Structures are given as structure tokens and as C-alpha cells.
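Missing here: one protein chain of the complex. Every other protein chain is in place.
The chains carry the letters A and B, assigned in the order they are written, with residues numbered from 1 in each.
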Amino acid sequence: MAIEIQPERLQEPGGREPSDLPRTRPWWARPAVHTGLLGAVIGYLFGHWLGNFIGGGYRQAVLGDQNDLAIVLGYVFGTIGWLAGLGIFNDLGRFLAGKPFPEVTHEPAGGLARYFRFTLDHKVVGIQYLVGMIIYFLTGGLFAMAIRTELLSPASHVLGPGVYLEVVGEHGTMMMMMMSSVVLGPFGQYLAPLMIGSKRMAFPRLEALGFWLTPAAFVILLSAVLWGGFPTGWTGYADLSVQATQGMDAYLVAFGLMGISMILAGFNIIATIICYRAPGMRWSRLPIFVWSMFTVSFLQVLAAPVLVAGFYMTITDRTVQTAFFTPDLGGSTYLYEDLFWFFGHPEVYILALPGFGIVSEILPVFCRRPLFGYKVGAAGMFGVAILSFFVWQHHLFDSGIDPDMRPLFMLTTELISIPTGFIYLTAMGTFWKAKIRLTVPMLFALGMYFNFLIGGISGVFLSDVPADTTAHGSFFVMAHFHYTIMGGLMFAFMAGLYYWLPKMTGIRLNERLGKIQFWTMFIFFNSTFLPLFALGNMGMPRRVFEYARNLQTLNDWVSVSAFCLGGSILIFLINVVWSTVIARVPETGNPWNSRGLEWQVSSPPPPENFARIPVVLSGPYEYGVKNALPVADLNPPPGLIASALASSGTEA
Amino acid sequence: MSLRSRIAVLAIAFAAVVAGGFFVVVHYLLGPTPQTVDFTAGHASGQPVNMTIMTDPVNDVSGTPDWVSYFVQSPQTGQWMHSTTWQLPAHTRINVTAYEFDTCDPLRNQYWGKVTGTVGDVMQVSGEAAGVNGTVSVVNSNTTCGVAHTFTVPGLGLNVPFEGVLYTASNQCTHGPCAMSTTHTVTKFSFVTPGPGSYRWQCFIPCGLATDDGNGHAMSTLGFMTGFLQVVA
Partner (left out) sequence: MAAATEAGAAAGRPEPRHGVRIAVIWLVLAVAADLVIWFVWGPHMPPGNMSTSAADQQFDFNVLSVIAAPVMLAVFIYFGYALTMWRQRPGDEEDGPGHLRGEARVQAAWIIVTSAIVLGLAGFGTYELIAPAGAGAGEGPQPIWKPAGVNTSSLTSWVPNTKNILQVQVIAQQWLFTYRYPQFGGMETTQLELPVGQPVEFHVTSLDVIHSFWAIQLGVKADANPFLDNVAYTTPEHTGGFTVRCDELCGIWHGAMYNYGSVVPVTAFQSWVKATETRLAALTKTLPPFALVYTPNEISGLAKFYYQAGLPGAGGQYYGPQDPEQP
């Protein structure tokens, strides 16, 4: 495909010389987080006033002492104000006014202020995502500690029943909602252009917008506690969601914003991977991590709109008396369940697939062997993505759906375990006669494989309808998804972080602390979540603050393990802060001796990624292959690309 | 400033924001702990305990004045307390007097019109209710004025429907805690507490106005229409 190369234009006014930096105003005079906050406050006040103006007289507002319309509009306009204050719409304004606007997609090296503003450099956005995701993860984890504190005793209560449900909802939503971009954000956005040999992303403004929606969603979700939280858990089932107080609006708006962020991020990655691959980067040479980002982006683009639609309908049900989900007026609670899970099941694969990508990417580097079954692995990712749209009713087996549908969805759910199992095929094949190095990233990758196997096999149990009749809605399901998502995705995230932080920042994390973190996290993770399988089958439903007395010993074991797991995450935090703020041990170059294209440039990469667009010569996994070509030629002869484009009109 | 010191300043600023946010969230989560009204202090074992409660259509003591709410008369001061967590002694007979100031509605599930779990499985009703007065064991909320609220303790098998005030009655209560001079009904019943434990109680008339199915708002909030009986030894 031919790409029209736009000349890079400097901003006017600002720098006039090509060597000038594009912008010369001081950091506090340029749009950034501080102006964004100002915009958010102004926007919220305006939206709240508008909601009261429209709906203040509604009798439901008067009688119930709450005006949901004011809250929803306040949040929506607050978010618009936040984005406007950040300067997201400035380029659009210049474009509409016919003024030139910068196309510079790389920030010059150095400086911290760029991490706090709207930037077109995908590397800066990646770091922004990384810090954001760590903060969101830790916040969700604190809520989890509160849950386990309450569950220490079935009879004496630390939190009231309403507060407990608030905490459960906040924990679940924080994790499922915010962490859906935990890999695609920090690693996908940062590394995808580097891995495909591109200097930029296809839609840098969309990418940055996708990031800046996440702090807004985070704050809005947390603000639910000011209103007494939301009582539905992260699934938001109607019509409890229509019955709930104001906190529900915060959940709906926050999750809707994250859905929009997911859609935008997905568009960007798809276009970048299709259109911006360097010459020689054939589909068969694409790193498996890029394949996972590619498939995940399709899932996001196709599934998240359904979520946004479902929440939009719940908002109108709560504010302006539509009847989508209210049975009394002819609505259907099933409609919500189906809309939610139509998104919800691809969502869990949005969470799981990037984990697969990371560990499959890391394994060849530390086994020093080519990735076994690369094509099968990539095909497996597509298989999972496609099949994930055909299995959602397995969340509804006992709900009273048409009984004929259940064998069908049992079959599709069982089938999806085949492509999911391909990661084990690739791992086991790569291990054969390898030279395994147990570095910290490799340890986390191995932990991921161990945990995900337990999680995945328990999923096969759940796909069997009679077994699901015992396990549905119980702690068995809780154990299943914590094993797959936390044991799978978060361990893979840690692996990716330890592996790629030298690339992204030029600093390496402390290895000793990393090993301590791995072993404590692995042991306490399993000790926390393995007993939950038994707890669920013995009759403990989800989201309960009381349980049968004979289950107390097991619950106490789990709670203490969970506190220790929290301790291991604290070790992680200490390691990150110590290594990046205080110790700052430099690690430039290629410490893991990886053949990946991203490692062939300096760490951190130069501002434009590559001085010249490289020509890719071979795949990234050719370890131990005799006479393998180097992965790319970073200094192709000048005019090579231009002449090739001119002569053929299409890229090879 | 050097890069390292700038990063350190940022890290400290982050930590301050995080700590502030943490404390705000914890305050809002743990802040509204319900106050417990204690009926065990100074209670001689073997003696019955008298408890006086009332249910009001509005309340002046919270940020949501339109929410229906229970009040309980403190045994120490005689003041009406806005609390639904009541501490009672174990294995004791509790004599309850309930003043009902709210209007009567039909029950969604007529099952809750039956008095269960009280001494004799009956209640004594008096006052200007349009319903049945005297000793009552079943209230038919479709034919009589109806029930205003129920006091149901599932763990004790206790259910007492409080008959309510006619919607057209004059001199209705408009400020809670309600004054005895406004129109109300009186329900008296007794029950015996079991061994120590925490027993939740709720109401089965959906009076959460402007919420789907009427079970939101006051119905789902401790301190208004639902609470705990803390039975202690």
C-alpha cells in the first residue's frame, strides 16, 4: 500500500526556523492537566445546571431528591471540558479555521512536562498509559483488600451491607473497566510502531484522546462513592441499575467513556498495523505481540459499541423514562443481559489476548529458539477473537433462556478452548531443547502459563451446563476469572514491564526485588485464589457479605493470603519507584539480546523512532537459525524506498 | 532542577494527591456508619424491654428529606433518634409500640400482611386507621386502608404490618420526627429475642418513590427503612 508522505510543517506562530522547537511557551501557559482540570470543573457546573434546567421539575427528581439528568450531564460536560482544557480540540479548531497545525509526531528528548499534556508522540502516550494503569490497578487492589477484610467474618461486619456492595462494585469495575487497556495502552501504543518499523501512529490524536479519557473515567468512577456507590457490581444488571441511586450514573458514564477510549485506540492500532509497516515487514514476519494487538483492536472496535449502546439505554431509562429494561412498561431485563454480555465476553478476551501476546513474544528471547508454531499461534489469536462473539450466552445458562440454545453455546464455549490452548503449544514447542534463561520477565511469563492453565481449565468446567449449574454466580467463577485475568494478564503485564522498561525509559528495574516480587506474588496469588474453587462449590455466592459459618476458616485463609498478596504488590510499587526515581540504573542498548526490531534502536528510542525507515530482512524469532539474516537494515541506501514506491506504486 | 529532583518532586506530589484521594474515599465509605441505640444498658436480666419506634413519611434530619424513615425513642433520653440499628438483650421479651404516621398502600405481596413471630402471632392496632382495629393477625391491604410499612426480621421469622393513615386524612405529619398531635396509628406487639447475633430487618412495602419497583432509596439505605437488631448476651 502506498502512503502519501506529508511534509512536516512547523506551527505558526511559534518556531519559524526548522531547528526551532515547535512550541516555545512555558509549560504552565500551554494546555496541560491544569487547564484540563479547570475545564472539567467549568464543564461539570455547566452540565449540572443544564440537567437541572431540563429535568429539575420532573416529579421523579422532586420526589426522590435526586436528579440523575443533572449528574449525567454534569459528568459528560465535565469530560468535554477536561478534554477541551487539555487542548484536544485545538487542532480541530485550527483545521476548521483554515490555519496550519503541526504534524510533528515526536517530542524532542528530555523534559517531564510533555507527560502531562496532549501529545502526538506515541512513546509519550505509552508512558502516560503506563503510569495511569499502575495507578488504576493499585486503586482497584485497595478495594480488594477492603473486600477481604469484610469477608474475614460471616457475622461481625466491618463494612455495612450497602458499603460492602459499593466496594465490590468499585473493585470489579476499576479492574474490568480500566484494565482493559493495561497492555494495549502502555505496550501496544509504545511498541507497535517500533515493532513494525514505523515512525508514527496512523491517528496520533485519536490515540492521545483515548488516553486522556481514562483519567476522566477513573475520577468519575471513584466519585460514585460520594453518592453512596452503585449496588450492581461491575455487570450493572437491569433493573437493579434503574432502581439504584446516583452512584449508578457515575458507573454508567465512566464505563461509557472507557468504551469510547477502547474504540478509538482500536481504530488507531488497526490502521497503523495495516498501513505503516516498514518495507519487508510482511504479515508472516510480524511479531506475535503485534498480532495480539491487532486482534484485540478488532475486538475492541466491534464489541465496545454494544456496551456504549447498552449503557446509553440504561441512562435514558434512569433519566427520561424510556423503557428498554424496565419490565413494568414492557421492557426486558434480558435485553440488558444480552447486550452487556455480547460485549462482556469479547471484553475478557480483550483482557486475555494481550497477555498471550506478551508471553509469546518474551519466550523466544529467553529460550534462544524460534517461536514454535508461529502461524498457528497467530491463527489461534484470530480464532479466539472470532469465536468470542459466539459464546456470550454461557453467562446466561441458568437465566431462563431458550433451553435449546444451551447445547449450542456449550459447544462454542468448548470450541474456544482449542485456539486458547495454542499458546501452550507454542510455549512447549519453544522449550524443546532450548537454552532457558530464568530472568525476571521469564519467571513472570512462566507464572502466567501456570496460572492461566488453571484458569482456562476451570473455564472448561464452567462451559459444561450441569457443572455450571453448581458453579454459576459462585466463588468458583470468581476463582476462574481471577486466575485467567490476574494470574494471566497481570503476570504477563509484569513480564512485559520488566522486559520492556529498559527500552521505554533506559532504566532497568531492580532484579533482586523483581525476583522477590515474583515469588511472593506467585505463591500468595495461588494461595489466595485456589481455595475459592472449593468455596464456590460449597455454596458461597458472589458479592455476599455473609456466608455459611462452616466456610469461615477457608475465608480467613484466603483473606490473609490476599493481604500478603497486597504486600507483594507493594514490593512491586517500591521497586518501580526506587528504580525509576532514586536508583535510575541506566540500561541502554539491548540487554536481553533480543532480535526484536524495537531493540535495534537505542533505549529509549530516538524521538523519531528510526532515523530512516528500516528495511526488514527477516523474522524476529530466528534464534539459532544458521545463516539467519539480521532482522532489519536500519540504514538502507538513500532513495531506496522512494524509488521502489515510484516504480511499483504498491509496497511489496 | 536536575531531572532526578524534578522526578522526586513529582513523585511526592503524586503521593500527596493519592493520599488525599484515599482519605476522601475512605471517609465517604466508612463515614456513614449507623449509630446504635442501646437497649441493654441498665437492663436487668429477665425483665422485658420496652421499645418505641415510629415510621415517618418525611424526615428533617438528613440530606434526603423526602425519604420515608424510621425513628426510635432512645431509652436513655427519650429523644427520637434517626437510627435503625438497635441493640437488644438476648432471650428477652421485647414489647414494641410502633407509631405509624405514613399513609397506607397496598402490599405488593399479600403474604406480608400476616403477623408472624410475635407472641400469639397477633398485634394490637388502634388509632384513626381506616383498617381493622383491635387484635389483628392478618391485614388484607386490598380491602382495608392497607399497610403503611412492615417490620420484618427474617432471621426471627418476625413480620408485623403497620396499618397506615388514610391518604385523605387531615392533619398529616409534614416534618419528621413527627409530632404525636398529627394523625397516626398505633401498633403494639411483643416478641422474644433468641441468642446473640446480628439480625437484619427490612420493610416489604416498596416506598422508594421514583425508583424502579420502589425498592431503592430509603428501602436500601441503612438508617431509613432497613437496619439491624444486634442481640447481645
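What we mean here is this: a residue touches a chain if its C-beta (ideal position, glycine included) is under 8 Å from a C-beta of that chain, and two chains touch if they have at least 3 such contacts.
Small disclaimer: the values here were computed from a predicted structure and weren't measured.
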item	value
Residue among A:E414, A:D556, A:E587 or A:E608 touching the omitted chain	A:E414
Touch criterion as defined above, residue of A:V104, A:M175, A:M195 or A:I454 at the omitted chain	A:I454
Residue, one of A:G140, A:P186, A:G233 or A:G310, that touches the chain absent here	A:G233
Chain B residues that touch the omitted chain in the full complex	105-111, 113-114, 137-138, 140-142, 146, 152, 154, 157, 167, 200, 202, 204, 206, 209-215, 219-222, 226
Touch residues of chain A, complete complex, unshown partner	55, 58-60, 63-64, 161-162, 164-165, 231-233, 235, 237-240, 242-243, 317-323, 326-331, 333-334, 367-370, 372-373, 376, 397-404, 406-407, 410-411, 414-415, 417-418, 421-422, 424-425, 427-429, 431-438, 446, 449-450, 453-454, 457, 460-461, 463-470, 472-474, 534, 537-539, 541-548, 622-626, 628
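Note that only the chains that are shown with their structure count from here on.
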item	value
Centroid spacing, where centroids are CA-atom means, of chain A and chain B in whole angstrom	43
Residue ranges of chain B touching chain A (in the complex, touch as defined)	3-4, 6-8, 10-11, 18, 21-22, 25, 28-30, 32-34, 63-67, 197-198, 200, 208-213, 215-217, 220-222
Of chain A, residues touching chain B in the complex	59-66, 110, 112, 135, 142, 146, 155-157, 159-163, 166-167, 222, 225-226, 228-229, 231, 239, 242-245, 326, 328, 577, 580-582, 584
